[in-house]
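What you see is the complex with one protein chain gone and the rest in place.
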Amino acid sequence: MAQIISFSSDYTRNAHPAILKRLLDMGMEQNVGYGSDDICRSAADKIKKACECPEAEVFFLVGGTQTNQTVIDMLLKPYEGVVAAQTGHVAAHEAGAIEFSGHKVLPLPAEGEETNTDKYGSNIGKISAKELKDYVSNFFADDNHEHMVFPGAVYISHPTEYGTLYTQKELEDISAVCREFNLPLFLDGARLGYGLMSKRTDVTLKDIAELTDVFYIGGTKVGAMFGEAVVFTKGGKPAHHIPIIKQHGALLAKGWLLGVQFDTLFTDNLYLDISRNAIDMAELLKERLQEKNYEFFLDSPTNQQFIIISDDKLAELEKNVGYSFWEKYDDTHTVIRLATDWATTRENIDTLMKCL
Amino acid sequence: MAQIISFSSDYTRNAHPAILKRLLDMGMEQNVGYGSDDICRSAADKIKKACECPEAEVFFLVGGTQTNQTVIDMLLKPYEGVVAAQTGHVAAHEAGAIEFSGHKVLPLPAEGEETNTDKYGSNIGKISAKELKDYVSNFFADDNHEHMVFPGAVYISHPTEYGTLYTQKELEDISAVCREFNLPLFLDGARLGYGLMSKRTDVTLKDIAELTDVFYIGGTKVGAMFGEAVVFTKGGKPAHHIPIIKQHGALLAKGWLLGVQFDTLFTDNLYLDISRNAIDMAELLKERLQEKNYEFFLDSPTNQQFIIISDDKLAELEKNVGYSFWEKYDDTHTVIRLATDWATTRENIDTLMKCL
Amino acid sequence: MAQIISFSSDYTRNAHPAILKRLLDMGMEQNVGYGSDDICRSAADKIKKACECPEAEVFFLVGGTQTNQTVIDMLLKPYEGVVAAQTGHVAAHEAGAIEFSGHKVLPLPAEGEETNTDKYGSNIGKISAKELKDYVSNFFADDNHEHMVFPGAVYISHPTEYGTLYTQKELEDISAVCREFNLPLFLDGARLGYGLMSKRTDVTLKDIAELTDVFYIGGTKVGAMFGEAVVFTKGGKPAHHIPIIKQHGALLAKGWLLGVQFDTLFTDNLYLDISRNAIDMAELLKERLQEKNYEFFLDSPTNQQFIIISDDKLAELEKNVGYSFWEKYDDTHTVIRLATDWATTRENIDTLMKCL
Partner (left out) sequence: MAQIISFSSDYTRNAHPAILKRLLDMGMEQNVGYGSDDICRSAADKIKKACECPEAEVFFLVGGTQTNQTVIDMLLKPYEGVVAAQTGHVAAHEAGAIEFSGHKVLPLPAEGEETNTDKYGSNIGKISAKELKDYVSNFFADDNHEHMVFPGAVYISHPTEYGTLYTQKELEDISAVCREFNLPLFLDGARLGYGLMSKRTDVTLKDIAELTDVFYIGGTKVGAMFGEAVVFTKGGKPAHHIPIIKQHGALLAKGWLLGVQFDTLFTDNLYLDISRNAIDMAELLKERLQEKNYEFFLDSPTNQQFIIISDDKLAELEKNVGYSFWEKYDDTHTVIRLATDWATTRENIDTLMKCL
C-alpha cells in the first residue's frame, strides 16, 4: 500500500504483541493436533469463566465465514434454514457459504434508521423480536408450510455489520421468541469485544452466554492473528464435532495455535482491555469528524464509523488513506466506513484527520 | 374428499382422455428406457415445431420443483445464484430445493398491485426489467462483489404464482437485460398453456422460445398425468444431461411415459385447445363472482382467481368445496384461490356458485 | 425399435392392465395432492397388512434412484455415509446421486462367485454379515476414526443387481450386526416381487419387514407404470418427510397416482401373482438356454439371467432382440443380461430362443 495509513477494516494488522511473544516463546515445544491439546483446554476454561457459564462447550475455528457455515450446519436439520437480517453477514457477504452447505438463509427486513429513537444508536442491521415472532408464527400458520423452508435457527450479529448493537432488552425479547419456538439463537461475535466495550451498551458477556444457545468470540478482528472461539452456552455441541468440522475443511491441524491466542486474550482481561482502545479511538474519531462537520450515515456506538463524503474529497483521501467503500449516497457523494481497532493510536487519528 | 367439488388447484385430476387412451392402447409394447426412445423424439420434434425453434433441444422431466432444481443447477456455476421474484416458486415454495443443490435464490421484490395500470391485469408476482438491471448493475459495481453470490441466471414464471402475465414488451426488456449481462433467462411454464390462452396476452409460444434461453411447458397442470417438457431454445443443453438428471434423482426409467403424453398434447393443437377451456371457465367464474359482488384480491388474466371472502362464508364453503387458502386478509376475511383447469365444466361452475 | 422383442430389462412396458383400467375408470375424479389422499392411505394400509407390520409408516416415491437418495439422506447425519456392496446400485449406477446429497458410499467388497456353495445360487452382489461387522468394528477401533466417514446406515438390495438373493439366515445375521452398532438397515427392493417369488428363497415379505428398518417395494419393474413404496417398518419416518422429499425434487403433485397403483398391486395378491410369472418365465428361459448349452455367468434364482455369448452370435442376436450389455468376458465373448418380467409370455421365450 502506497497509502500512509488504513482505516479500511479491523483486520489489517497482525496479532497483539503478547500473542506473538507467546508464539515465539514456544520454541520447539510439541503439541498434539486438532484442538485436543492442553492449551486449547486452558483457553476454553478461561472463556467459560469469563462467560460465567461452566456448562458451556468451547472449540476454536479459524475465520468468521467458516464459523458461520459450520455452526449453522450443526444447528439445522437438512430441510431447515437460518433466519437472519437481510443485511446479515450470512445473508449478504459470504458468497453463498450457507447455501453451499445446503441451507437457505431466511431474510428478515433489517430495521432502518428511522427507528433510531434512543441513546443506543441506530437500529440498522438488527432484527426485532416482533418481526421474528411474526415471521415464525406466520410460517407455522401457513397451510402450505410443509412446502417451504422451515426456520431452524436464528442468526444475529453483535455488533452488526453496521456497527450497531442490541440492547439487553432486545436480546431478551429475541431470546424469548427463540425459546417459544424452540429455535436455537446463534450470535456472530466477530467484533464482540468492540460491542462489549461500547460506551452505549448494557449487554455483558455473561448476558450473551445466558441469552444465546451458541455464539462466537471473534479473534481475527480483535487482537488475534486469526481465530474465533465458538461457545455452545448450554452444552449441546454435536456429539461428533470433529468430523463435521473436518468435512467443512475447517479443522486446523495445529489447533493449539488457536488455543494459544485465546488463552492469551482471556488472561488478565486482555480481550476487553484492547477492545476498549478501539472504542476510545472511535469516540475520538467521531469528535474530530464532528468538528469538521462530516455527516454520519448512521449513529454507530462501536468501532466502525460511516460517513458521507463528497466524491471529490474521497478522490483526495484515497491517495493517502485506506477506507472501505460502503455504498453510493447520491450522484456526488459516497458512504465510506472507517474502522478503528485494538491497535489504533491517537497519532493514527491525527494522520487520518490531516487527510480529511 | 367429502366435498362435492374442488377448485383448490389445477392438478386434482388425471390426464386428458386422449392421453389415457393412448397409454392403454400401448398394450404390451416395449420401449427403451431413460427418454432415448422414438416417442420422446417425436414429442420433442412436435414441440420444436410448435415453438418454431428447430435448433432447440428438448427433454422431459416429471414435476415442477424437480425441473426447476435440475435446470437451474444446469445453468449455474457453483458460486452463482438465480435471480427470482421473492414470491417466485423457487424462492418461496420449493422447501429449499434450490439451496439443496448448493445455490442461493437472489430475491427481487415482486411488483405489487399498486402498479397495476393496464389492461393486462395485476403485476403481482412479476419482476421488472428495471429492477433486474439495477440489481445486476449494482452487484458488479459493488467493490465487495467477490464476497457475494454472483447472479448467474434469471428465473421468471409465466403465468406467475399469482396467475399474472408478462407482456411481450416486458419479456423483451427482461430478455435484453439478461443478454446484456450474459445471464441465461429461464421461464417456468408450469401453467404455460393457461398463459398462452389468456384473453389478455400478446405473448405467443414462439415469443417465449425467442426471448428465453430455456423454459418448460407444464404438463402436470395442463392435461398430462405428470410431466414437464424442458426446451433449451438455442441448443446449449449440457453435454451430459443424463448423469446430471440422474444425480438429481430425476431420471424416469420409463421415459417414454413422458414422451407419449407430450406427443399427444402436441398433436392437433391439443395442449392449447384444452388450455383455452380453463380460461373460458375462469372468465365465466369471474363474471359469476362479480355478479355476486365478491371482491377480488388481484386482477388475474388466467385460470387462478383470488377472492377475499368472509371467514363465516368460508366456513360454510369448505363443507362442500375444495379451495386453496392463500393468506389472511384481515381479522375476519381470508384470501382464497379458486383454480379452473382443462377439464372444468359449466356445471362445475354452477355447483361452485351454489355454494358461494 | 426395429428389434422384434426385448429382454433388455424389466421396465420396457407400461403397467399391468388392472392398473391402467383403474386409472382410466377414475374419469374426472378429483383428489388432493402430495400423497395426502385416501387412496394413498388405503394403499399404505394394504401394504402394512401384507407385511404384517401395523406399526409401519408408508409413503410413495416415483423411481429407484430417487428413493435411494431420499431415504438414505433421511437416515444419515451429515458426517455419516452408507455402507453398501461395491456393486450396489447406490455405489455404482446412480451417477453420484448419494454424493450429490453430501454423503459418501462406503463400499464393502461384494462377494464373488467362488463362494457360491449352496442351493440358493450365487453370492455375487451381496455383502456378508462378517465383512460388515469387521468393517464397522475396525472403524470404531481406529484411533483416527473421527477423521473418517462414519458408517451411518447399511444398504442392501434384494434381489441384488446380479439377481442374487440373501437367505433368511444371512438377513438375520446382517440385521443383528446393524442392531449391535445401531445402524439402520435399508433394503432396496426395486425388484422385490421377483425375489419373493423365486423358487429358491426362504425369505418372506414379513421377514423383510421384521429384519430391516426401512425398505421399499419396487413398482416400476414389477407391474406399475412407475413408483416405489417406502416402508419404515418400525415407524420412525422423519417428522417432516414432505419438505425433505420436496427438497429432493421428489414430491409428486398428483401423489394419488402412486396410491392407485400400489392399491391395485396389493389387492388380491396381484403384486406377488404377477411376480411369479417373471420367475416362471425365467426358469423356462434357463431350461431352454441350458438345452442349447449356453454358459451362465452366474447362477441367478430370479428374473435376471446372465449368459456368456460369443461376439459373433451377439452381432446376430442384436438385429432382432433387445438385451443388456453387462461386461466383456474375454476378447471374443461378452456377458449379457436377459430379463423376464411380469408380462413375459411363453411365446416371447420362443421368439427369443429362435434368435439364440
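General remarks:
Letters A, B and C mark the chains in the order given here, with residues in each chain numbered from 1 onward.
By our rule, a contact is a pair of C-beta atoms (placed from the backbone, for glycine too) under 8 Å apart; a residue touches a chain by one contact, two chains touch by 3 or more.
What you see is a predicted model; the values in this text were computed from it and never measured.
Although it is not drawn, the missing chain touches A, B, C when the whole complex is taken into account.
Contact with the chain not shown here comes from a single listed residue; of A:257, A:298, A:338 or A:352, that residue is A:257. In the complete assembly, the contact with the undisplayed chain comes from B:150, out of B:11, B:120 or B:150. Shown as candidates are A:76, A:97 or A:124; the residue that touches the absent chain is A:97.
Touching residues on chain C toward the chain that is not drawn are 78-79, 81, 92-96, 99-100, 102-105, 107, 141-144, 146-149, 325, 327-328. In the full complex, chain A touches the hidden chain at residues 1, 5-6, 8-9, 11-14, 20-21, 23-24, 26-33, 38, 62-67, 69-70, 94-97, 100-101, 220-221, 225-226, 242-244, 246-254, 257, 322, 343.
Against the chain not shown here, chain B presents residues 73, 78-79, 102, 146-150, 240, 242-244, 246-247.
To be clear about the criterion, only the chains that are shown with their structure count from here on.
Highest C-beta contact pair count among chain pairs: B-C.
For this pair, chain B with chain C, the centres built from the Cα atoms lie 34 Å apart.
Distance between chain centres (mean CA atoms), chain A to chain C: 51 Å.
Chain centres here are Cα means. That of chain A falls 41 Å from that of chain B.
Residues of chain A in contact with at least two other chains: 78-79, 102, 146-149.
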